[in-house]
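Apart from one protein chain that is not included, each protein chain of the complex appears where it belongs.
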Amino acid sequence: MISVGIVGGTGYTGAELLRILVDHPEVRIQAVTSRGEAGKPVSALFPNLSPRLGLDFIQPDPAGLKNCECVFFAAPNGTAMHMVPELIEAGVKVVDLAADFRIRDAAVWESWYRQAHACPDLLQAAVYGLPELNREQIHSARLVANPGCYPTAVVLGVLPLLESGLPEHAHVIADAKSGVSGAGRNPNVHALFSEAGENFRAYNVGAHRHWPEIKQVLQGVCAADVNLTFTPHLTPMVRGIFATLYVTGTDRSLDLQAVYQERFAGEPFVEVLNHGAMPETKHVRGSNFCRLSVQRPYEGDTVVILSVIDNLVKGAAGQAVQNMNIMFGLDEAVGLMQSGLFP
Amino acid sequence: MISVGIVGGTGYTGAELLRILVDHPEVRIQAVTSRGEAGKPVSALFPNLSPRLGLDFIQPDPAGLKNCECVFFAAPNGTAMHMVPELIEAGVKVVDLAADFRIRDAAVWESWYRQAHACPDLLQAAVYGLPELNREQIHSARLVANPGCYPTAVVLGVLPLLESGLPEHAHVIADAKSGVSGAGRNPNVHALFSEAGENFRAYNVGAHRHWPEIKQVLQGVCAADVNLTFTPHLTPMVRGIFATLYVTGTDRSLDLQAVYQERFAGEPFVEVLNHGAMPETKHVRGSNFCRLSVQRPYEGDTVVILSVIDNLVKGAAGQAVQNMNIMFGLDEAVGLMQSGLFP
Amino acid sequence: MISVGIVGGTGYTGAELLRILVDHPEVRIQAVTSRGEAGKPVSALFPNLSPRLGLDFIQPDPAGLKNCECVFFAAPNGTAMHMVPELIEAGVKVVDLAADFRIRDAAVWESWYRQAHACPDLLQAAVYGLPELNREQIHSARLVANPGCYPTAVVLGVLPLLESGLPEHAHVIADAKSGVSGAGRNPNVHALFSEAGENFRAYNVGAHRHWPEIKQVLQGVCAADVNLTFTPHLTPMVRGIFATLYVTGTDRSLDLQAVYQERFAGEPFVEVLNHGAMPETKHVRGSNFCRLSVQRPYEGDTVVILSVIDNLVKGAAGQAVQNMNIMFGLDEAVGLMQSGLFP
Partner (left out) sequence: MISVGIVGGTGYTGAELLRILVDHPEVRIQAVTSRGEAGKPVSALFPNLSPRLGLDFIQPDPAGLKNCECVFFAAPNGTAMHMVPELIEAGVKVVDLAADFRIRDAAVWESWYRQAHACPDLLQAAVYGLPELNREQIHSARLVANPGCYPTAVVLGVLPLLESGLPEHAHVIADAKSGVSGAGRNPNVHALFSEAGENFRAYNVGAHRHWPEIKQVLQGVCAADVNLTFTPHLTPMVRGIFATLYVTGTDRSLDLQAVYQERFAGEPFVEVLNHGAMPETKHVRGSNFCRLSVQRPYEGDTVVILSVIDNLVKGAAGQAVQNMNIMFGLDEAVGLMQSGLFP
């Protein structure tokens, strides 16, 4: 049994970590921290978790967390970087679900996140935790930067095509739609039911922090510059990301279906749909699966890939547990094979 | 391992049975029938279920079902009664999720369901499958009538109060609100997103088939006539039932909180909330729990009980599996302890 | 043309007042105040209103408002009572959409609203602005207390029955469901899309401020004590109130349909549905109509009335304009005959 701690257990990703880990057969949850809720039962804040959970929130305290074998950070950006060095030093393995260790270049990170990085030297040591791309490095990592929700959906969607070689003047356009839970549990007017319900809108056009993250990963895959446009939208549902991905100027002779199916053969959580089938976010709601379809409409040079995940599972807590499984040498899928909740 | 069959696997309750049973450690799904989809993979119709399920729909055929130890009927009303006698004869245990065996009096059943009953002699043998009321009889039953969704929420809500004695002129008023999945998967205009979304309405006022079912159970508990008013409503969400229950003319000296907590102490799936806490349907979404609160507002003689369940789980498939667990001598909660999906 | 001012134009009722008044043929909007948004164009905050509106928010200032003929208060409770005396003194007619003048007894008001009343002497002068009940007094009023959203739906629903005489031991039970816009535009966790969406819950059970308001009105109608239970719920839609009203112990010989149709004959905004038809909130979305049905299910002594309104229109801004029309001797329906938005 791996003893785990969760820092920042009161947001949606923290709650989702709890939902998954409470049923994980190889895990014992040792500590869940919250500055604001310390002393209260976790099941009072999240009654969907059975009272059998029997856990109370505690104050975040590095000393206490050092007794854990694995610590998940589900806290706001800029929290983990202040605590991780001490934990790593103590031999604790860490998965950060926030953005502190996702960008390799400290200057780029600081310009997008508008603060100084507290431990830039750890940026190179951190492994970007997309198992389908970095499984080996994750296995030996002490610090994993869990990918953002949008980057997970986008990168999985274009990975096979980019690995097969991207023409020089190609454009990659990622039109991504997220459920409102992606905005977190902090109250703000735009996330109110009366504002976000029966409404569709784009936000942070040309200014979303997942753009440099996606770009870094794609350029790593291509070993070349990638002309990336990324537009995030909010859609009136709670969970789910739907990424519609366009790659222009592609080689029309490519057997896309074969390329995708081969690339993800054996992957436990990526399912390439048969030709003609289309993914829907509801099919992965509550599950760790990514479902993909690839097509070349109108026989043109533009390829269209559709990629769906649950933003809180494969886009956050589920992938974090998948990373933990790999880091500790467990079966990668243990504790993660729940079906989606449909309807 | 219990080998089970599911008749009528293409509706929402059938899909939910599959979602639960596929992860049940003591069950092997042997057969899932569908007239319309026979030959197709189950995961093609319900992609939320992993392809690892590896099951195809088959034609409903009593001969094949006789090899199962337990058969669930998730088919329309009037289906099970034509197949159950033969299965019971062959030693198969049956849980009917439809209404064929819920009403003890064949004449009453026939007047509400507008057809002749095919095996009225089995009505007395059938056990009404509300474990919190009939656990012992379920344990030895060969045929269990799984309760309706509304009756489950309503009966659990008023049970402790009625067992403590109902004054002569008391009224029981059940104002119940259901998610739209209760209307099933058959397309009809009223269940369209554009009609049911952003809308709230009552339906079948004074004419819902769950009224005689609730009345029968409550009168069994009271051993007296019960003045019951039941109003079902449709609320714009997919899953969940919220029952607001009013009992007038009650004894003001009753310690309601104590009565309820004692009655359900030890029940694995009924949770009586602490005084002041209120249940929400979202806290039981996808789980088999019923959450209850009881209060006497304005210190009057009217008691208000709030009762929530997931209509597809505790209100259908989950309770059916709970009944199977009891019928086969398993731990009642095995395979049913999933947390609700929140948010 | 009546020159009007709106105090507190940034909440949902303020926005709805603007939507209605901008198309009102007899009104000129002279001032819209907001402490926080003063100086900004109204159409920047509410882009659903055409830029042709050409209005900027201004600071609330009694001096400026005194130039208006009619001032609407769409501000939080406890705001109007500090400004109304000066305005009334200056000859301005006032409609308060908040609760400052709804309760006649200052002590009762203070115990429910937890503050001292600033002008208790005006409580008797204020007219409760339900036109279907108090049309004559509204016509000559200088200060109208616009009813709460729940009280409007509940009182219209039981009015004809109560006017026909309520038996001594009758109970009135009001089970009311509101869209989330009723919670206002202030960000709070419970009103977030991810919390309120796909969720149904009750709130303020036994403690909602509309209970004393409804009770006062009903007791005025009956000239007797009324045993009232009122349970408000939140349903996952933006607009609409659905009140399911139960009155027990009624006289079974009453021709309910006739009583209701006669009572509301000639009312421009109350529609009693034909026997068997049922109201839905969506049919009044965006309109000033109240739609009602009345039935006696199971031929019992409990009458069930269903009453629907749009909480922001007949439950707030529309009714306020209806009151203004009456106060100024206009056709009561002018500017208010828009159809509901369906679907």
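So that you can tell them apart, the chains are marked A, B and C in the order they are listed, and the count of residues begins at 1 in each.
Note that contacts are C-beta pairs under 8 Å (C-beta built on N, C-alpha and C of every residue); 3 or more make two chains touch, one makes a residue touch a chain.
Bear in mind the structure is a predicted one, so any value in this text is a computation, not a measurement.
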Touch criterion as defined above, residue of B:A107, B:L192 or B:A258 at the omitted chain: B:L192
Sole residue of A:T13, A:Q261, A:T281 or A:S339 that reaches the chain not shown, by the stated touch rule: A:T281
For chain B, the residues touching the chain missing from this view: 12, 179-181, 183, 185, 187-189, 191-198, 236-238
Touching residues (missing chain, whole complex) on chain A: 169, 171, 173, 175, 177, 179, 194-195, 197-203, 205-207, 211, 227-229, 231, 233, 235-240, 242, 244, 246, 248, 278-282, 285, 295-298, 300-302, 304, 306, 308, 343
Touch residues of chain C, complete complex, unshown partner: 12, 15, 19, 22-23, 46-52, 181, 197-198, 238-239, 271, 280, 282-287, 289, 291, 337-343
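The definition used in the following text is that only the chains that are shown with their structure count from here on.
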Chain B and chain C, separation of their C-alpha mean positions in angstrom: 39
Chain centre separation (chain A, chain B; CA means) in Å: 37
Centroid distance [mean C-alpha coordinates] between chain C and chain A, Å: 46
Chain B: positions in contact with at least two other chains: 197-198, 238-239, 280, 282, 285, 343
